[in-house]
Every structure is written in structure tokens, then in C-alpha cells.
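Here the complex is missing a single protein chain, while all its other protein chains stay put.
A and B are the chain letters, set down in written order, and residue numbers restart from 1 in every chain.
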Amino acid sequence: MSRHVVAPVSEFPPGTRRCVVLEGRRIALFNVGGRYFGLLDRCPHQGGPLSEGVLTGLVEAGAPGDYSFSRPGEILRCPWHGWEFDLATGESRFDPRRHRTRAFRVSAKPAEELRAETVPVRVEEDYVVVET
Amino acid sequence: MTALPPGAIDCDLHPAPPSVSALLPYLEPHWADAAGHRGLHELETIAWPPNAPLSCRPDWRDGAARPGSDPARLIGDAVDGFGTRYAILNCLYGAPMLYSEDMAAGFARALNDWLRAEWLDRDPRLRASILVPSHAPELAAEEIERAAADRRFVQVLLPVMGETPPGRRVNWPIYAAAERLGLPVAFHAGSAYRHPPTPVGWPSYLAEDYAAQATAFQAALTSLIAEGVFQNFPELTVVFAESGVAWLPAHLWRLTKYWRGLRMEIPWVDRSPEEIVRERVRFTIQPFDAPEEPDAVARLLDHLGSDDMLLFATDYPHWQFDGMGALPEGLPETLVQRIAVDNPLRTYPRLGEGEP
Partner (left out) sequence: MTTEVLERPSGESAAEAALRIADCDIHPSPKLLEREIYPFLEKRWQRHMERYGARPRQPFLNGPAYPKGQPDAARRDAYPPAGGRPGSDLAFMREQHLDPNNVGFGVLNPLKSGQGLQNLDFADAYCRAINDWQIAFWTREEPRLKASIVIPYEDAAASVREIERCAGEEDYVQVFMLNRTAEPMGQRRYWPIYDAAAAAGLPLAVHAFGFGGAPITGSGWPSYYIEDMTGHAQSSQAVLTSMIFEGVFDRLPGLRMVLIESGFAWLPALCWRLDRVWMRMRDELHRCTRRPSEIVREQVFLTTQPMEEPGRPRQLVECIDWIGWDRLLFATDYPHWDFDQPDRVLPSWVDVEKRRAFFTDNALRVYGRQMP
């Protein structure tokens, strides 16, 4: 596992997203209400750029017509054909086991923890870190 | 010729719709009176003009008589002829095409009673489907309850093209009654002609109308799945009778593809349409719109992806095949056993009860 500093927390506010290339792979990063998520930016279907997808919630129904909406902002719909992915796991909604994209751990870390790595960090900041 | 195993079950045969006068003894007084004083014509659908080639195989014709009008003939040609243990009669009578809900219900009741007396009582191998006023679901449910008391009625019969798409909730009382009584619901080729039978308007030809039945089944399947009928009625089995079958794989590929992207529109559909169909929908095998070559048939069966879905049927007296070739050539023996015996028995629980 390696860790990659992406940005100072202050530059990656809630409600924003960005795309980074780490070790040759493009990864889509999201800050949803202060929680960070990362997905491989390539839809397992036809390769659509997930970083351009819309964030929505989980629509379910126990019975026909009985719509419920939960987990707002945590489901990503691919910008092309609309497959839904769980931001936390990368699993598709329609077939979580067989169709999924890779999810990465993304978190905010204090600069001290990152000292050991060869990135210029300032002590007074926390940083968003992706683990690959 | 693919031979039938012993105990084969014919899941789609058509006794000719009765004339109004034949039905009179079974009509309630008001309807019997109305039939006379209003000068009711025979309720014979434009889908099956009796002299049209498709309506009857030449060697099954009986002079000028309506195809399938003589029980002895049907039993001889089809039941004895193919050696079937049970034969399920689907009478394509026009009662559901009447616009009046009450009149449609009245004539459907009479038809079911007529079927019982004139057909089912005649031979222990005969079974039948319950005709219902399909555009009046509450009345239809009542008739299902009433007719189902005779256990020789083994399913509910609906035209594939009704007044509303079959999945719509307004139709659910029919499915609720059928599920409760352990009866599959069969959608049969045909229309109540509330709407043009093609999705792009009224056609010119009977041939076009008949060709369009396959597209109607596609739309019906989409509707039943999208509206959540299979979720809401977990014990219900749906039979597609005289659908042509060969359209199914391509349609499921398309529907499943769209479901993956539009699942959120119909979130109660929590399994792939392909899975739902393989578990819950059955298809009678005549007509089988497949090419002649056995390897193409094998490929098509592979695309269907399940041995559980097909039901043997002759579609008597409709002219779908010649001679005894009711099953496509080159089917493996195990599959023939499934299609002719196992799948029908599993689809129709009442057939397993033996003689009532």
C-alpha cells in the first residue's frame, strides 16, 4: 500500500470533487459532507468517466410504488449509461458482486503523520490522502 | 420427427368460440334476452377469421364447420393424435372485447359454464382456462373465484393486448385472485382492440396483425416486470401462449441493459429481468419462430438460457406446423421430457392432482 497526498483539506471542501492520476490510474475523488471517497475513474461497463457522474442517493422500494430515498450523495451514477455505484465500496447497485469498480480509501491526515513521506507539507494543515 | 414422451401435456388448444345460440342456455336471463332482442352477432374476433389459412390446418378442417367446433374431432386429431395426457383448452371467445363491463362479465360466465358442460365433461383429459372480462378486474376476480371451484379450470386467460398494459395496478385484482387460487395467468395472442395492435397504428393486413403479436408480448413482458407484478405476487406464474418465443432472448438483452441504467425508476425490480423471466414466465412452444436448421434451433435454445421455460403445445387447430412436427427437430431427449411433461406439471399445480 502506498499513500498519496492529494491536496490540503482546505482546498478540497465538502461538495467538491476532483480527479487525480496515481501510479498511472485515474482516480475520482469526492468530498461528500466532509467524508472522502475515491473510485477508479473508469466505469466497468464501457469505460465512462465516473468523475463526471452525478451524486445521488439510494432509491429503493419494498413494494411497487413505495419509493424511499436514503444516503443522499453517496451513490454515483455513471455519466454515460447511468449505472449506480456505491461510493464507499465501488459496488454497482444492480449486481454488487459481479459488477463493481475499485474503491480507494481516502481520508484527511494531519501533516505530522505524513512527514515520513517525501511530500512538502505544512504542519498547520491536514491533508487529503489516498491509499492505493 | 421429435417423438413425444408418455404423459405429454398440450398447453394450448382452441375449441371454436360457440355461436350465440349455443351459448343461450348458459346465459343469465337478462343476457339471453338481450342477445335475442338486440340481434347480437356472433362474437367472433377479427383476429381469427375462420377461413383464414392460419386459423385452421387444412387436414384439421371439417367442411364449413368452424375450426375446432366439434369436440370429437379435437379429441381425435389432437388429444388422441398426439397421445397427450392432458390438453388445456383456451377458447378465444370475444366476451372480453365487449366494451360493457357487465355484458363482458355475463358472457364470460356463460362461456366458462359452456366449456365445462360441452367440453370438460366429455373427456377426462380435457382442462380449460377461465375466460374473464379482462377490462373489469374486480368482476374478473369474481369470475376466477367462481369458475376455479371446478378444478379442471387450471389457469386464467387474458388477451396479450387489453385495455391497459398488463402490469398496470388496475389489473392487479386478477393476479391476486389467480395467485390465491394457485392458477397461472396466461396471456394469449390476441387483442381486445382497444388500441391499434401495432405500436405505430392500425395495420392493413391480418398477416401484419398476427406478426405484431410478438411485439405485443414484448411490451407486455416489459410492463409486467417494470410494474413489479412479480415482486408483488411472488407465487404467481405467467404463461405466454402463442407468443412465437424466438423474440425472447433479444428482448431480455435489451430490457436488462436498460434496467441496469434505469433501475432507479422502478426500484422494486431488484433482480435482473432475465432472472425474473426464467423463474416466473413460461412459453408455449407453438408457434416457434425459429429457423429450420437444427443447429440454429440449438443456438436459440442456448440464448434462451433455461430448460424450464418452454411448454409443449400444438396450438390446435391453428396452422403452425404440419404432420406431427409440433416440436422443433433436433431437441435433446431430456429437454423434450421437460417441455412436454415436467415443465407443464410444475406450471399447472392442478394437473398434478389427477382426476378431480
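Keep in mind that, in the parts below, a residue touches a chain if its C-beta (ideal position, glycine included) is under 8 Å from a C-beta of that chain, and two chains touch if they have at least 3 such contacts.
None of these values were measured; they are calculated from a predicted model.
Interface note for the absent chain: among B:88, B:178, B:266 or B:339, the touching residue is B:266. Although one chain is not drawn, the whole complex shows that of A:22, A:61 or A:111 it is A:22 that touches it. Screening B:129, B:191, B:237 or B:284 for touch with the missing chain picks out B:191. The residue touching the chain not shown here, chosen from B:18, B:67, B:137 or B:244, is B:244. By the touch definition given at the top, subunit A reaches the unshown chain through residues 2, 4-7, 18-22, 26, 41, 45-49, 51-54, 77, 79-82, 117-119. Interface residues of subunit B with the unshown chain, by the touch rule above, are 52-54, 160-168, 191, 194-208, 210-212, 214-216, 218-220, 222-223, 226-227, 244, 246-247, 249-251, 253-259, 261-262, 264-266, 274, 287, 289-291, 296, 299, 302-303, 319.
Keep in mind that, in the parts below, only the chains that are shown with their structure count from here on.
Taking the mean of the C-alpha atoms as each chain's centre, subunit A and subunit B sit 50 Å apart. Partner subunit A is touched in their complex by these residues of subunit B: 169, 227-228, 231-232, 259-264, 267-268, 272. Those residues of subunit A that touch subunit B in the complex are listed here as 45, 56, 59-67, 77, 81-84, 92-95.
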